[in-house]
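Omission of a single protein chain aside, the complex is shown with its protein chains in their original locations.
Letters are used for the chains, namely A and B, taken in the order the chains are written, and counting of residues starts over at 1 for each.
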Amino acid sequence: MKRFVGLVVGVFAICAIVLADNALLINGAGATFPYPIYSKWFDVYHTNNPNFQFNYQSVGSGAGIKQVTEGTVDFGATDGPMNDDQLKAFQEKHNGTGILHFPTVLGAAVPTYNIQGVSTPLNFTPDALAGIFLGKVTKWNDPAIASVNKGVNLPAADILVVHRSDGSGTSYIWTDYLSKVSDEWKTKVGKGTSVNWPTGIGGKGNEGVTGSIKTTPNTIGYVELIYAVQNNIPYGTVKNSAGNFVKADLASVTAAAAGAAKSMPDDFRVSITDAPGKNAYPISSFTWLLIPQKFQDAGKRDAIKGFLKWMLNDGQNSVEALSYAKLPKEVVEKEKKAIDSIQ
Amino acid sequence: MSNGRLHWRKFVSNFMLAMTGVCAFVSVLVLFFILGYLVFNGGTSINWDFFTKLPKPVGEAGGGMANAIIGSGRILLLASLMGVPIGFLGGIYLAEFSGKGMASVVRYAADLLNGVPSIVIGIFAYSLVVLPFKHFSAYAGAFALGMMMIPITLRSTEEFLKSVPRMLREGAMALGASKWKTIATVIVPAAYRGIMTAILLALARVAGETAPLLFTAFGNRFESHGWSQPTATLPVMIYTYAVSPYDDWHRQAWAAGLVLLGLVLIINIMARTILSRGIAVPRS
Partner (left out) sequence: MATSTTALKGAGPVSGSRSFFMKLRDGDEIARLVTLLFATTVVLITVALVWELWVNSALPRQKFGFHFFVTSVWDPIMDQYGALPFIYGTMVTSVVALLIAVPLGIGAAIFLAELAPPRISDTLQFFIDLLAAVPSVIYGLLGVFIVVPLMRTVIYPALNKPFGYLPIFKGPSYGVGFLTAGIVLAIMVIPYIISVSREVLLSVPRDQREAALALGSTRWESTWKVVVPFAKSGIMGSIFLALARALGETMAVTMVIGNTPKIAASLFAPGYSIAAVIANEFTEATGDLYLQSLIALGLVLFLLTFILNGLARILIVVTTQKGSEVGG
């Protein structure tokens, strides 16, 4: 018995010694949309600054907003900006201090699919997308899809819709777009991080949706561009407000943000879906880090400010390799000024 | 009774009994199938990197689960330190000191706690430990798992203590030992094997639990230090990697599954062999 107790104490002691470390751990949680670039950034930043460990958990924008409001994580991340009620709730929980949105990258939500025999990019009209997700367009060879995809052999198979099961900023972007282009969607379902989906199965995170589409035939879903690219699944073009079928890439996403860059509000909350512009990709979006305005811990505050500054300078250089678009210059300048307001 | 009917009844009898044999072997076969599949898929992925490296950024191949393995170990250790003393000492109370009323209340509470679905325990731990302290932590996870260990430890301690022969007790008392001395130096050591078994079985049960850790230990890209930081754990990593689309993550999920299952099975086998070699206990 004594030997056993001694063993336990010994193990504890070893744990304490081996794991004693001086690095400061900063916890964040939120969107899966930018997870590939965030995990890359935090990895590189840690290599350059071994004293700081940014632990980011990709749990969905909804959870990011909730946990940063509860104070269980130091910062959050979301692709669906916090609405006024959520901002108020944060202030109430934090003695009146507010929370700031910092755009990090521009990304795109793409319609991705898995149809046997079809590997070319399909064209989708706004009506087709709304119809599919409303459950009204049920077969792949429906005229709504076939009429703009002449020459493609679409099967007479059922369309299986995959959406998000968790609270998701990517869902917010998608439903925001659908609400703008379809009145029926707007009244029936609305926009948000968690909506009452008329049809389809739920996958957890961008990762889960991609996984479902990759393994299940005749599915369609929406994921951030890099997930489709990294996993080699085809994604379609979407008809924008100017009438052109545009594929999501660096140029079209940047074009979508051009208008917003000039008229960016001070709190950085803006929607760029269905943006005007000949070559704009209609389902683009900023994604934001949610940083509380006041920090109790000066060490964490300085670490976060340092990271934000790095992110706006060097960090932006690595985003294009992962198919995210850089922030427009005007937005970067505005953000640099806003960093100073973090206390 | 006609011969034909008798033959038919005999045929039915042999057939049905054979079917039951099939049922039994199919059930056992499932276990070996699971093990085999994990070994086949996970065995090739287990390498030195898996045990020593941290996870890599999303989409990049390689990396390992060192932080999750250590995280699981630390949380299980703390969970045992929280749950076992409560169960053990509570069991001593039930077996040695309590009156009938209090005993049935405690037993009832323990049975209730035992039946609580693990996700509900997670909710409880979140409201009690994560929210007030405002961070996800290893000790929140350990609290959730520790609570799940209590009922098994409590009931088994009581059972094994009660089964110690009266002669031993009376002998100690005849020699002038006080009650607590008798318990500490004679009865508990006599029931030691059974109690160790129960603790090991409780540990094996919570080692594989994922749901309570989802909102308590959360997850950590790095190694966690101290007990108040979010911690990566093996079951949660398996879950996250399995539902992802990356083949490399799938590979690692198989490897982690093999490690976890191996750990759980080894603890179980150890516990059961200790018990079968120890002092015989009446079947409950």
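Everything that follows uses one rule, which is that a residue touches a chain if its C-beta (ideal position, glycine included) is under 8 Å from a C-beta of that chain, and two chains touch if they have at least 3 such contacts.
Because the structure is predicted, anything quoted here is derived from the model rather than measured.
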Out of A:149, A:165, A:182 or A:323, the sole contact with the unshown chain comes from A:165
Out of B:39, B:123 or B:274, point to the residue that touches the absent chain in the complete complex.
B:123
Listed in rising order, the chain B residues that touch the chain left out are 9-10, 12-14, 16-17, 19-24, 26-28, 30-31, 34, 37-38, 41, 85-87, 89-90, 92-94, 96-98, 102, 105-106, 109-124, 126-128, 147, 150-151, 154, 176, 178-181, 183, 204-205, 207-211, 214-215, 235, 238-239, 242-243, 250, 253-254, 257, 260-261, 264-265, 268-269, 272, 283
Chain A, residues in touch with the chain not shown (by the definition above):
59-67, 69, 86, 89, 158, 160, 165-167, 190-197, 200-204, 212, 215-219
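The rule is short, and it goes like this: only the chains that are shown with their structure count from here on.
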Going by the contact rule set out above, which residues of chain B touch chain A in the complex?
56-59, 70, 74, 77, 81, 130-131, 134-136, 189, 192, 218-226, 229-230, 240, 243-246
Residues of chain A touching chain B in the complex:
1, 8, 11-12, 15, 19-21, 23, 25, 27, 29, 35-36, 39-40, 42-43, 46, 53-58, 70-73, 203-205, 207-208, 210-211, 214, 226-227, 230-231, 322
